[in-house]
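Complex shown without one protein chain; remaining protein chains in place.
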Amino acid sequence: MTLKSKEQYIESIGKMKTEAYMLGKRIPDVTKNGFTRLALEGIGQIYDLSRDERNAEMLTRGEGSGRFNVYCSIHRSREDLVNRVRVARLVCQNTGVCTGSRCCGWDALNALWHTTFEMDSRLGTDYHKRLAKYATMVQGKDLACAGALTDPKGNRALKPRQQPDKDVYLRVVEEDRKGIVVRGAKSMIGGAVGSHEIIVQPGTGFSEDERDHAVAFAVPLNSEGVVQVVNAQPGGEAKLKDSFDKGNVRFGSSEALVIFNDVFVPKERVFMCGENDYAAEVVSRFVLLHRMVLGGCLAGCGDVLTGAAALLAEYNGLSRQMQDRLTEMTYLSEALYAQAIGAAYEGKASPSGAWFPDQLLANVTKTSVTRLPYEVQRLAEDIGGGMISAMPSELDLKSPKIGPLVEKYYRGTHGVTAEKKLRVAKLVESMVAGPGRLGALCLHGGGSPAAAQMTIRQLSELESKKELARKLAGIEH
Amino acid sequence: MTLKSKEQYIESIGKMKTEAYMLGKRIPDVTKNGFTRLALEGIGQIYDLSRDERNAEMLTRGEGSGRFNVYCSIHRSREDLVNRVRVARLVCQNTGVCTGSRCCGWDALNALWHTTFEMDSRLGTDYHKRLAKYATMVQGKDLACAGALTDPKGNRALKPRQQPDKDVYLRVVEEDRKGIVVRGAKSMIGGAVGSHEIIVQPGTGFSEDERDHAVAFAVPLNSEGVVQVVNAQPGGEAKLKDSFDKGNVRFGSSEALVIFNDVFVPKERVFMCGENDYAAEVVSRFVLLHRMVLGGCLAGCGDVLTGAAALLAEYNGLSRQMQDRLTEMTYLSEALYAQAIGAAYEGKASPSGAWFPDQLLANVTKTSVTRLPYEVQRLAEDIGGGMISAMPSELDLKSPKIGPLVEKYYRGTHGVTAEKKLRVAKLVESMVAGPGRLGALCLHGGGSPAAAQMTIRQLSELESKKELARKLAGIEH
Amino acid sequence: MTLKSKEQYIESIGKMKTEAYMLGKRIPDVTKNGFTRLALEGIGQIYDLSRDERNAEMLTRGEGSGRFNVYCSIHRSREDLVNRVRVARLVCQNTGVCTGSRCCGWDALNALWHTTFEMDSRLGTDYHKRLAKYATMVQGKDLACAGALTDPKGNRALKPRQQPDKDVYLRVVEEDRKGIVVRGAKSMIGGAVGSHEIIVQPGTGFSEDERDHAVAFAVPLNSEGVVQVVNAQPGGEAKLKDSFDKGNVRFGSSEALVIFNDVFVPKERVFMCGENDYAAEVVSRFVLLHRMVLGGCLAGCGDVLTGAAALLAEYNGLSRQMQDRLTEMTYLSEALYAQAIGAAYEGKASPSGAWFPDQLLANVTKTSVTRLPYEVQRLAEDIGGGMISAMPSELDLKSPKIGPLVEKYYRGTHGVTAEKKLRVAKLVESMVAGPGRLGALCLHGGGSPAAAQMTIRQLSELESKKELARKLAGIEH
Partner (left out) sequence: MTLKSKEQYIESIGKMKTEAYMLGKRIPDVTKNGFTRLALEGIGQIYDLSRDERNAEMLTRGEGSGRFNVYCSIHRSREDLVNRVRVARLVCQNTGVCTGSRCCGWDALNALWHTTFEMDSRLGTDYHKRLAKYATMVQGKDLACAGALTDPKGNRALKPRQQPDKDVYLRVVEEDRKGIVVRGAKSMIGGAVGSHEIIVQPGTGFSEDERDHAVAFAVPLNSEGVVQVVNAQPGGEAKLKDSFDKGNVRFGSSEALVIFNDVFVPKERVFMCGENDYAAEVVSRFVLLHRMVLGGCLAGCGDVLTGAAALLAEYNGLSRQMQDRLTEMTYLSEALYAQAIGAAYEGKASPSGAWFPDQLLANVTKTSVTRLPYEVQRLAEDIGGGMISAMPSELDLKSPKIGPLVEKYYRGTHGVTAEKKLRVAKLVESMVAGPGRLGALCLHGGGSPAAAQMTIRQLSELESKKELARKLAGIEH
């Protein structure tokens, strides 16, 4: 069995000595920095959950010594797709945040699995073989792979070839027998700072003379020339050390801009290079999976938030009065989950053997994901009361001078200490107002709301629906 | 093969000579009355669709000469539950209305399948055997079975035993070796007028001294003492003869109050008699199925309405401008469908071998069904324009005097005749404002919105969600 | 005082002997036809309410013998605009339907008051004098004036001059010293059948070579060549005679296509003729008033529906359980009202002395009107229960054979008779599903939802809002 423990995972990341910056300075050791450590703990939780035998069926694949983490697997059946959604919910229930990394890498692996197979079949390339080998390596070493998609794009009204600075779309700047050199950046890479590898997918819509942008590959994040700019709020680091002011005391989220300053990629790690006609296919398969999966993620985070709101209601002696609001929170989270399961169940196998969800229902799930969690958030704030936006810090509570006053005036019902109440209220606050809040998870993950709606329009089969109406209205075509 | 054609079905109903009243008068022949005929055509469509070989897998079960209509079947697998939802969507796409009857009978059969099995196992009764025999008979003769559930209830603040008139809950008034005599009524029986049989389920919540209300059975609708009051709008009959003013020119909906005036039920058709502890179980299994199925029904009706709205946009030369609204209609219908599939997929087998959907997700689907279709309806009226509520009648169009003026001023884009435009506009009107409108289908089918919300509350497992929150907030229990 | 009673009004309409058709046949006497009589009763209610001294301040203007109905007045102050909204609510509270006629005539009078003043000032015409004289006549005789706006439009993708049949936009076909001859039609004219006069406004967006469409005028509805096609459902007439099946037993709504077959209009009744640059101004002033007023109308209808739902809850013994839903209904109706009052208060005087609401807030009110009433309707159906879509007819209740059974099984709590319950349930049904339902009132009155949104966009002053943001973000322009 190749499954790493959280400790082994964190240690392995520490050894990589990646070039990561935060708040304008290089992070000496990402396992020690308060902010990034929390993100690593979040990804690490996936490692620990996977070693728990009770989760074996859900979180591992393969047998005996070949058993590996499901996050490195290819979906081989309808059940695997359903499992994908359940895994997302389970992990979010246990972390309360989007850990990013492995989840995006998983989807990238599956998207490329399909597309490289198509390319090899039609173009006689050997990308699929390279990818299969890469996948086996990743499974064997139980690596955390980030998935990269979004280019900075510069002026969106211009095409890639019209950009003053061509690097705003990542591209190949050199190519020889041994490999390629790439330049550019990918933005909003969830969990990059806690990943061993980054799987890079191309953008979409490249024409013949934009072929150098049609590139897919994977590299370790400590490769020469790979620079991460980890997004963080100033002061964030300070507050995260052993403090419950951060809300979620155990796990965190992180996103980074990952820059490729003329990075060399050996040939066997290149999975597309110039096949511009296939770039869109990678993207569309990736977001297809991601748009379904979000239903599970937001249901899981919704569960946590519902539980936290229920606790606050209890601490305030208002459980009965808040009952209908709590039920509505449950309804909203389960509606997301049910849609994701529906999208999974209606999925189909691709010729590569990889399964993908139903495209229409996955985009329907995503559209719901861009709406319902805002109501979940609103209800949590409603139930939590005014303190969600106005409460003292842990430092106030611990101050000898004013701590006793905070304790006196924030005590809850039936001996609930101010600390308990503040801890839960800060968890809620972090989920509705912090950088890892629901909105940040749900709105642009897997593409913009507008992109999902456009896909629904394209798949809405209006002509056949018109025909249904014509028959019932008694109209000949 | 035992599958009847629509014609055979209608003929068989005609021969039954049921005692049905409408608008205060007895209907001499329900196959000839304009209103009830349309309802029969709707149910008949299920018969015809089932004989279409392209639908064989979806709409029939069994092999060779034993092949029978899926509407008389027991759900034997997860796939059967998913199929249940797909059938509902298919039928509604092809009828545009709730035909009632067979659908409720199907759910009643499954609910009783489970409950009679439980009773036999625990109480040593032989209800399940009787029901199995009954099911085989129904399959063999391809009968349309209505399903009955709702008692009139009188004063809802009083318990059954406190009612001034005990008959407001249907009950056993006599019992002997050969059978029982029942008195009371069941309201809102969809498609009763077009059914061969009615399967009667008990209400819920009966105590020991209300045992005479805990009764389940099936009788032909032409049994002595069975009286139907078919709900109709005065004038409705007139307009339905060969007219497109009815909106949906081919199919109709019907509901009836079915009264049991001391009706004798032979022993082999009695499936519960006095087992008050099991009454609630029948109801909860029935609504469990129904609350899931509605997701399919409303998606199917939504498809028709989306198609009709798209036609009107086209006839008015506004297809492009209405594009986003049409996409939203598609999104809403598919969201319902996806949730229903999710509820089906997460279903489980009961000891009887019958499968039932996930209770939480089925109630989530139902809750969505009480909300989303109103937005679908609103969008259809928006796209359709002001004529939806204000347009001339077919009689105006056909009048020699004013017909040409109506034609002149209602003509559409690119040679679309006024008739075409009016036909589709009237179809939309019937689906948003007629008695068979979406709202009528979605709000109280399978129980009230409040009942579904109460079930969600009961299943919301707040304690385990609180535990998730406690862990992330760092709180000991 | 010139105020007519309802009886006098109805008698005066009867004497006009207008050429009105319904269901393909000419109506011999619109005061006797079951359907049109109800519409006349509705308009008549405005007459009766206006003679009630308690409403004098709200419903009349002028003093002593010069006192006249507010429906014939020009808004002379901010308070007049606020009063406009209150009148709409009061009337709808007392009729439960959109009576159409006088309300649209009122807005048309004010829109033309402004535009004729502008034309006279700039072009030296004498339209405003003609209109002032016309207004005085109408006030003196207390006439009900319908307001006409919407042309049939044919192919909406084509401009008026490109239409194969130019008459799809009403136009002047002849003109001489004495007056003009007009041909065309106006659709969706509320209450035309109960109006003395019709005030015709032009469409919008006519170019120089479409000047013959830029025409405004008023004629009595019994003018030679004026033909009405009253929109009705077949069978509707039958059911409306002395029956509570119609839901609202006292008042009705009506809409008609009004056709002008070469109708002569004397010069003094022509208020625009060829001034294509001013056509848009009439329309925009008319809809400006109407979009505000709808907030009052829908609040008034919402009050009735809330009351009806509260009665059903009471009859079913469920008042407490339905309390939150009833509160939400109140909230929604009051939100509409508050917005309309806001739009009125922020209004301004035009140079003509007529006051108009704030354009942005009036369109905001209209946008709310296209959304909130659907939720009001949904809640009413929810509270009303399943019988809203499935209940017996009055004819069933009165049948000697089945009437006692209907009584037995539909009786309510605490001695509420089946008749009472059915009457209220049918009122709700007529307001959520009949031709006079809320949706029909709210969606396209005063123009489509899209038109209101476009106006909001035009008035949204994004540049000044960007400037606010720039300042707070610390950005130089």
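Labels A, B and C are assigned to the chains in the order they are written; within every chain, residues are numbered from 1.
The definition used in the following text is that contacts are C-beta pairs under 8 Å (C-beta built on N, C-alpha and C of every residue); 3 or more make two chains touch, one makes a residue touch a chain.
The structure displayed is predicted, hence computed values, not measured ones.
The chain that is not displayed touches the following shown chains in the complete assembly: A, C.
Considering A:107, A:197, A:212 or A:245, the position touching the chain not shown turns out to be A:245 (whole complex). If you put the hidden chain back, the residue from A:3, A:23 or A:181 that touches it is A:23.
When the omitted chain is restored, the residue from A:207, A:389 or A:458 that touches it is A:389.
Across A:161, A:178 or A:398, the residue that sits in touch with the chain not pictured is A:398. Residues of chain C that touch the chain left out of view are 82, 93-96, 244, 247-251, 303-308, 310-311, 314, 323-324, 326-327, 330-331, 334-335, 337-346, 360-361, 364-365, 367-368, 420, 423-424, 426-427, 453, 456-457, 460, 462, 464-475. Mapped onto chain A, the footprint of the missing chain covers residues 21-26, 150, 152, 154-158, 165, 167-168, 185, 187-188, 227, 229, 231-239, 243, 245, 255, 257, 259, 261, 316-318, 321, 370-371, 374-375, 377-378, 381-382, 385-399, 401-403, 405-406, 408-414, 432-435, 437, 439-440, 443-444, 448-450.
Going forward, only the chains that are shown with their structure count from here on.
Within the contact network of the assembly, the step distance from chain A to chain C comes to 2. Counting the residue numbers used at the interface between chain A and chain B, over half appear in both copies, so the two copies meet with largely the same residues. Averaged C-alpha coordinates give centres for chain B and chain C that are 37 Å from one another. Among the residues of chain B, none is in touch with two or more other chains.
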